[in-house]
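A single protein chain has been omitted from the complex, and every remaining protein chain is retained in its original position.
Should a chain be cited, it is by its letter among A and B, assigned in written order, with residues numbered from 1 in that chain.
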Amino acid sequence: MSRRTTLLTALGWLALAAALLGLAPALLSDFRLGLLAKYCCYAIAAVGIGLAWGRGGMLVLGQGLYFGLGGYAMAMHLKLTDAGPGQVPDFMVLYAGGEMPVWWEPFRSPVVTLLAILLLPVLVATVLGAAIFKRRVKGAYFAILSQALTAAFAILLIGQVKTTGGFNGLNNFQSFFGYSLYDPVNKRMLYFLAAGVLLASVALMAQLHRSRFGELLVATRDAEERVRFLGHDPANVKLVAYVLAAVLASVGGALFVPVVGIISPEDVGVGASIALVAGVALGGRASLFGPALGALLVGYAETSLSESFPGSWSYFQGGLFVVVVLLLPGGLAQALSALASVRHRVGGPPGGRRRRERPASDRTRPGPTTPQEVTA
Amino acid sequence: MEVFVSQVFTGLSAGAVLLLIAVGLTLTFGQMGVINMAHGEFLMAGAYTAYVVNLVVGDAGLGLLVALPVGFLVGGLLGVVLEASVIRWMYHRPLDTLLVTYGVGLVLQQVARDVFGAPAKDVPSPSWLSGSVPVLGYDFPMARLFLLLLSVACLLAVLALLRRTALGRQVRATVENRDLAETVGISTRRTDRITFFLGSGLAGIAGVALTLLGSTGPTIGASYIVEAFLVVVVGGIGQLKGTVIAAFSIGVLQAFLEYATSGSIAKVVVFLAIVVFLQVRPQGIFAVRTRSLA
Partner (left out) sequence: MSVPGRDYLEVRGIRVEFDGFVAVDGVDLTLLQGQVHFLIGPNGAGKTTLVDALTGLVRATGLASYDNQNLLDRPSHAIVRLGIGRTFQTATVFEELTVLQNLDIAGGVHRRARSLLRRRRGVPERVHETLATIGLTEQADRPAGVLSHGQKQWLEIGMLLVQDARVMLLDEPVAGMSAEERRETGELLHRIGQERTIVVIEHDMDFVRDFADVVTVMSAGRVLAHGTVEEIRADPEVQRVYLGHTVEGVA
């Protein structure tokens, strides 16, 4: 990585930080800022998808599962603190006759909750990921499994009305670690928290992209067997990226709960998971800023389109997938770098470092075999 | 025993629906390397076809008989249009086709919502499919029995087509080795379209048949598509034999688990069972084993 790229990355990050932490709070109403906080939560999860899909080639269609793990962990804690020591959350009084299952109990503790938000996704993603990657299940199989996973999770949540609030999910939170959620000042604080975490996760990605691990991940995406025959186990490389993506999704989900005030199966199901992917595809799956910016854009588009005419959001999102994936697989990042390189060729000196972003999806094995031998 | 037999039967009929959907998916995946998420919306189109045909014909029994072939055509034509407009540009980019066709599916769902409204529609069942019929001393709901027979009949028709006709040989040749097929003079473009038509048409038939079990909404297809893809994964991509076994096994397993636990837990257990199964056979029940790494 050249010095120039490093400088550009740093400048880009600073610009994003200035926009999120300076410009947005100055210009937006409390209501709009709250919405932006929600998009930031999506964007945090999207940053993880950028790592797993863009850099690692694993199309994760089920990040809703991890978003939900973090979200529900946080929501349970908030419900319990609202209820007060020894008390039971309101909806359980309604549905379950005031009986609370044992596994809710630990979430009374803020420390346990925060640990759960970080460690639950690590645990689940490690077990599932190891099972899947070690057996070399990949490509389309992996995508389908990840989607089925979150579909099953959403159905499970809906079915367990007494413990998860069922279809309505968990909502109506009063306070967040002692701060009232009705106070606009605290809502602004939540925004800064979400934006800060987003910036931190982008910074983490910047470091990962230029680390040796980042190179190894791209190498695994592009020629998994070659990596294997260099003595690395590609399963481990992919597992690390997958687990990291899961943790980011979980953190995004955990912040989503106080910001939006509800978490329900709808926020973690197939549709929600794939909407996250839409943002990543739009922004540019393999680029550093693309996933986050794309997720912010898609979040904004969802709100404004749904506000103006209901139904148009579906057309927009559907069209987005078709247009972006078909015509612009590298997303907006690709469009920008194409523009930049045109300018480069016209004005600046030639030979500037141009990234060639290519769809990372379907690279297969090395060493094609002769037909006879394959069918033999 | 009573419960056992009735659960097996319920499972088989659920598997029959999955099978009708999964056959198209596995054919297109095997032949073209395409993952068609809009396949579920072809099913939805079939279901709405049944609704419209019933309105036009006005008789439930005749309506069903007319709707089956019309649903096949509607689903098939949608499939061909999708293939010709979008998918042909992205063969063997399965992950990209997955996203693009998911987008198409979203659009189709919204079209259905705008045309027919969001609330679910009911299609009246013909009188000769109400009630139940005694088989081996147990009472089976007629509608489910019809579904099972319909599915088996469709499967046999597809098999006969693939095994006995020149067209079928061309399709199988294309699946085996596209380049080779082309060099011996097979128009792979044409076989691709035909496969797409056939597979999508079967989804249309499944949609018509599903109106016998419940009501029809814009997301009826979306609710089946994930499970249908799991059937494909378990069966082994491009493997009809595997698809049949997988569809019925998953259907029956789910029926028993639903009986033993609750619907929501059953889905999770089925999913975990599939992950465990893939530990043993990562490429499905029937994988073409070669030395390739695919």
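In this section, contacts are C-beta pairs under 8 Å (C-beta built on N, C-alpha and C of every residue); 3 or more make two chains touch, one makes a residue touch a chain.
In this text, all values refer to a predicted model and were calculated from it rather than measured experimentally.
Chemist: Which of A:D90, A:E105 or A:D222 touches the chain that is not shown?
Modeler: With A:D90, A:E105 or A:D222 as choices, the missing chain is touched by A:D222.
Chemist: Please identify which residue in A:F192, A:F213 or A:Y315 touches the non-displayed chain.
Modeler: Result: among the candidates, A:F213 touches the missing chain.
Chemist: List the residues of subunit A that touch the chain left out of this view.
Modeler: Contact residues on subunit A toward the absent chain are 1, 207-208, 210-213, 215-216, 218-219, 222-223, 225-234, 356, 358, 366-370, 372-373, 376.
By our rule, only the chains that are shown with their structure count from here on.
Chemist: Please compute the C-alpha centroid of subunit A, do the same for subunit B, then give the distance between them in whole Å.
Modeler: Result: the chain centres lie 31 Å from each other.
Chemist: Using the touch rule from the top, collect the residues of subunit A that touch subunit B in their complex.
Modeler: Where subunit A meets subunit B, its residues are 59, 61, 128, 131-132, 135-137, 139-141, 143-145, 147-149, 151-153, 155-160, 225, 270, 274, 277, 281, 311, 314-315, 317-322, 325-326, 329, 359, 361-362, 364-365, 369, 371, 373-376.
Chemist: Hey, which residues of subunit B end up touching subunit A in the complex?
Modeler: Subunit B residues touching subunit A: 29, 33, 35, 86, 89-90, 92-96, 98-100, 102-107, 109-110, 113-114, 176-177, 180, 222, 226-227, 229-230, 232-233, 262-265, 267-268, 270-271, 274-276, 278-279, 282, 290-294.
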